[in-house]
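In this view, the complex is presented without one of its protein chains, the others remaining in place.
Should a chain be cited, it is by its letter among A, B and C, assigned in written order, with residues numbered from 1 in that chain.
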Amino acid sequence: MEEDYFLKTENLFKYFPIRGGMLSRTMAHVKAVDGVSLEVRRGETFGLVGESGCGKTTLGRTIMRLTDPSKGSIKLEGEEISRVRGRNLKNIRRKMQMVFQDPYASLDPRQSVRSALVEPMKIHHTVSSRNEMNRSAEQLIEQVGLNPDHLARFPHEFSGGQRQRIAIAIALAVKPTFIVLDEPTSSLDVSVQAQILKLLKDIQRDMGLTYVFISHNLAVIRQMCARTAVMYLGRIVELADTQRLFDNPKHPYTHALLSSVPIPDPEKRKGLETLQGDVPSPVMIPAGCRFRPRCSYATDKCEDLHPPMLEIEKDHWVECHYDLKFAASYSD
Amino acid sequence: MKLYEYIIRRLALMVFVLFTLSLLIFYLTRGLLPPSTALAPYISPRIGDAGKLSLARALGVATSTCPSFQDFASETNGCIVPLWGQYYGWLVNVLTGNWGYTLLPGIAGTANTWDIFFSRFAFTAELSICAAILTIIIGIPMGIVSATHNNKLPDHVSRIISLGGYSVPQFWFGAMLQILFVLYLRVNGAGLFDATGALSITCGICFHNPGEITTYSGMPILDAALSFNFPYFWDSVIAVTLPAVTLAITSIGALTRIVRSSMMEVLRQDYILLARSKGLKGRVVIYRHALRNAILPAVTVSGLLVAYLLGGAVIVEIVFSWPGVGNASLAAANVLDINFLELYVLVTALIIVVTNLVVDVLYSIIDPRIRL
Amino acid sequence: MKSKPPATEDRYGRRADIKYSLYLLKLNPVVLVGFIISIVSIILALISPILVNPSSWHLQNLDLRLCWNNPAFNWGIGGVFDCTGRIYPLGTDQYGRSLSEMMVLAIPIDLEIALEVVLSAVVIGVLFGSIAAYVGGTIDELILRITDIFLAVPGILLAIVMIVVMGRSLFVLTLAVLITWWPFYVRLVRSQVLGEKEKPYVERLRAMGAGRTRILFVHVVPNSIYPVLVQATLDIGSVILTVSALTFIGLTPSPLLPELGNLANQGIQYIFTAPWLILFPGLTILIISLGFNLLGDGIRDILDPRLRR
Partner (left out) sequence: MRKVGSEGETILAVNDLKVIFHTYAGDVKALDGVELFVRKGEVLGLVGESGCGKSVTALAIVGLLPPNAEIVSGKAVLDGTDLLGMGEEKLRLTRLKDVAIVFQDPMTYLNPVLTIGLQITEIVASQPDLFIPELIKNRLDEISTIEKAKGELVPKLQVEREKLRAKSQTNRLGNEELTRLTRLYATSILKSVRLPEPEKVFKMYPFELSGGMRQRAMIAMALIRRPKLLLADEITTALDVTVQAQALQLLQQLKEVIDTSVLLITHDLAVVAEVCDRVAVMYAGNVVEVADVKELFRNPMHPYTQGLLASVPRVDLVAEQKSIQGSVPDLMFPPSGCRFHPRCPRVFEKCPVAKPTLIEVSPGHLVSCFLFGG
């Protein structure tokens, strides 16, 4: 892999200790991120998809250094950022920003839009004069499709979609090169969702941004992302070009996930295939292949051996013992 | 965490709290005033300087090498035992069960502090328990009615009663009750017990010869019941009524508000909607589905409630001349009866801390989500 | 309710807040009473030096002690003296001072102590409570354990000992009440901040690069302060109750001091001969305390977002 990756994580782990007992000993760990290696290319939208509790949000937060990784490395433009602290971390934050799921809660209710937009400029001293700050704020608000009159208002005066636009504008205020989008549209209505997705695409085109797009919504991932990683219980089980991943899933979990998504077309009604059982607790991860208990193709090998991550085609990685066999069986 | 581990942990914390509190009281009573004031309550005109010096030694304030009382009084020649040394001496005494003789005016030196404290504490306990019962049987139903009739007449009435009760000065309310009942209705609420705790009758609706009871707990009502002495029981209940109502009035207000707000909160919850959608009767929805959840916040404040009742008892006992420890605490503070004050603080703190522990354990039983 | 109507611009904003407050006031007019009582008592406290000569409480006139000459009301009990000369609307006390004038002088004293205690408690609470919650770890544990100690003992007991030992002055009285009061605020602020700091906007601010101090004092504390202020309003009444209870049991700087609890204490000896002496000061305490409680209760309803729909 000689290619120059924009963001690269290697063997990234994030365990949350569960404390208990008389002296608050660590009894166990929630293995939220359990050895993730991925590369994000400059200027692409990298999708991270999985069900709730699979660790995708924790992975996003770990990359953003909102929580310290337990182990492993994160490189942003070649620079190791997994251990930086203090002033250096603050400087890193100028390059990477995050947009959160809930636009109702991710804005300070007591802060006007103008003050919220100006705050990052103040923190990072990117803009010096008050006039310039105001001008930047007006520019930003127009960039996200609102108008400068809105600057004096407070978050509760806006609808969900408008708030998410404000949150995006704030993230853009320090002119980052990289944004983690954590479920940016899941609390919005479909008609509004389309607006926000379009806005995000436009901004990316104009500013040359790199996105990591976290979502549980496969349809949105398909529309937005160039490449996609599927997470299950803290690990990436399949990673490929979005097109290839959706058209030709190799991992049984990816396949199950895709076939349980209903399609908004009654003509294509296929009867949803269902996966049995629930996601196991991330505290007691099954030995061997973690998907084995729910996998209908599991064998003894799956029970004993953790499957390796293999590149079965160029840029198509799968963590499964018997990938090709399933590829055949899906098509019938 | 296992339950017993949790309890052990909490008990360790309790020892820490009690220890620090005893230090605090000791510092307040010994550390802030000149060492010679420690002697003041014991000194009578007949004691000469030599006697004073040996008294100071006995109290652990003067060192054994102190040459004379003058040196002690002027705090020279290494006469003063440092505060931590005084505390250590006191702690050893206390831990071996020696709480000294009481300094309370009138009975100073005649009895053991421990005995005096607990014979009086029984009265405080009786008063507080009665007030707690009143608080619970009035506060909870009033809170429920208030919440289920939000912003209607019962809610307004309960709001006035509860906020009024919460705002009324207890000493004044007690005095007003006395004017009303003693002056106009001739029911005696005050002075039914004399300072030693024996019944003395000046009461219009009391038995004039209630007879004798055996002392089991020291609480008149309980002892009378255990002795099957109905007249004595009745008189004791009469005696405790006005003080208990006075003591309870504040906590009734507080509890009503807590139950009301948590009940209203619960009634807005989704699971109440589901319960109603299942076609359950209104009564079942309120008492089975809502109350069980709404009672939890009320349970958590029981520790505070106990603290409130024990603290309020000081005032109420003074107003009603109730022969409990609260009434005596003011006198004990005035004569710097360090043993009595320490005992009082430690016993109340113990009760409050244990209540909190019991409450937390109870909470985990009522709410299955809580694992200690 | 899931069924709530869509929230859009006209539903919020300052004008809607006022509209909402008025709406709640209509549902619960008692709040207005509380508001009026609080305002009147504060105004009375401010203008009291104009109404009554502030040093008149030193002047005793034993000829006029314990008399009642208000023709509007007759107590109907024996032994009530009549005074001659000027009218004393609420009678005189045992030092021959006009009770009504003493009460006017007493209100600012009680209110001042209450404000001092509550404001200091709020400041201490915000400082230590927010640090405990935000920093966490050992500091949190330490602060919590210290509050545990103070919460494990009835405050009034500690206050009695403090006043007896440190001397009977208004300052010690204030300090003694404050000592028993601050732990509640530390706990309250701590729990508010704990809840507030988990909100997504705090995470967003961290991702933005904002420092801890900025997040805590510019964003989290101002957002969690309302319940604290409501509690402070409610506690003004409770502090007055505690202070007057302490002076009532004799822990007063001077028997002559016009302080409501002290006035009532002087009155209790004459409870059957001059009932007005205990009646009116106590009633005043009740009314002022009730006023602030009603006000705080109303403000709490207005600020409670869960009640809105």
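Here is the rule we go by: a residue touches a chain if its C-beta (ideal position, glycine included) is under 8 Å from a C-beta of that chain, and two chains touch if they have at least 3 such contacts.
Source: prediction; values computed, not measured.
A.B. asks: Can you list the shown chains that the omitted chain is in contact with?
C.D. replies: In the entire complex, chains touched by the missing one are A, B, C.
A.B. asks: Given that one chain is not shown, which residue among A:Leu140, A:Leu200 or A:Ala256 touches it?
C.D. replies: A:Ala256
A.B. asks: Of A:Leu59, A:Leu197 or A:Val318, which residue touches the hidden chain?
C.D. replies: With A:Leu59, A:Leu197 or A:Val318 as choices, the missing chain is touched by A:Leu197.
A.B. asks: For the chain that's not shown, point to the residue among A:Arg222, A:Arg235 or A:Lys250 touching it.
C.D. replies: The single option touching the absent chain is A:Arg222.
A.B. asks: Of A:Gly47, A:Pro69, A:Gly161 or A:Pro252, which residue touches the hidden chain?
C.D. replies: Here the residue in touch with the unshown chain is A:Gly161.
A.B. asks: Against the chain that's been left off, what residues of chain B make contact? List them.
C.D. replies: Contact residues on chain B toward the absent chain are 269-271, 273-281, 284, 288-289, 292-293, 366-369.
A.B. asks: Over the whole complex, note the residues of chain A touching the chain we left out.
C.D. replies: Here the touching residues of chain A are 51-52, 159, 161-162, 189-195, 197-198, 216-220, 222-223, 243, 246, 256-258, 260-269, 271-275, 278-279.
A.B. asks: With the missing chain put back, which residues of chain C would touch it? List them for me.
C.D. replies: 1-6, 8-11, 16, 19-20, 22-24, 308-309
Operating definition for what follows: only the chains that are shown with their structure count from here on.
A.B. asks: Which two chains have the greatest number of C-beta pairs in contact?
C.D. replies: Chains B-C share more contact pairs than any other pair.
A.B. asks: Using C-alpha centroids, which chain lies at the maximum separation from chain A?
C.D. replies: B
A.B. asks: Where the CA atoms of chain A average out and where those of chain B average out, how many Å apart are those spots?
C.D. replies: 57
A.B. asks: Taking each chain's centre as the mean position of its Cα atoms, how many Å separate chain B from chain C?
C.D. replies: Those two chain centres are 23 Å apart.
A.B. asks: Using mean CA coordinates as chain centres, what's the chain A-chain C distance in Å?
C.D. replies: Computed from C-alpha means, the inter-chain centre distance equals 51 Å.
A.B. asks: Counting only residues that touch at least two other chains, what does the list for chain C look like?
C.D. replies: In chain C, no residue touches at least two other chains, as defined above.
A.B. asks: Show which residues of chain C lie in contact with chain B when the two form their complex.
C.D. replies: Listed in rising order, the residues are 1-2, 27-28, 30, 77, 145, 148-149, 151-158, 160-162, 164-166, 237-238, 241, 244-245, 248-250, 261, 264, 268, 271-272, 275, 278-279, 281-283, 285-286, 289-290, 293-294, 297, 306.
A.B. asks: Going by the contact rule at the top, pick out the chain A residues touching chain C in the complex.
C.D. replies: For chain A paired with chain C, touching residues are 61, 64, 66, 89-90, 93-94, 97-98, 100-102, 105-111, 119-120, 123-124, 154, 156-159, 167, 170-171, 174.
A.B. asks: Spell out the residues on chain C that touch chain A in their complex, using ranges where they run on.
C.D. replies: Within the complex, chain C contacts chain A at residues 7-9, 12-13, 199-201, 203-211, 214, 219, 222-223.
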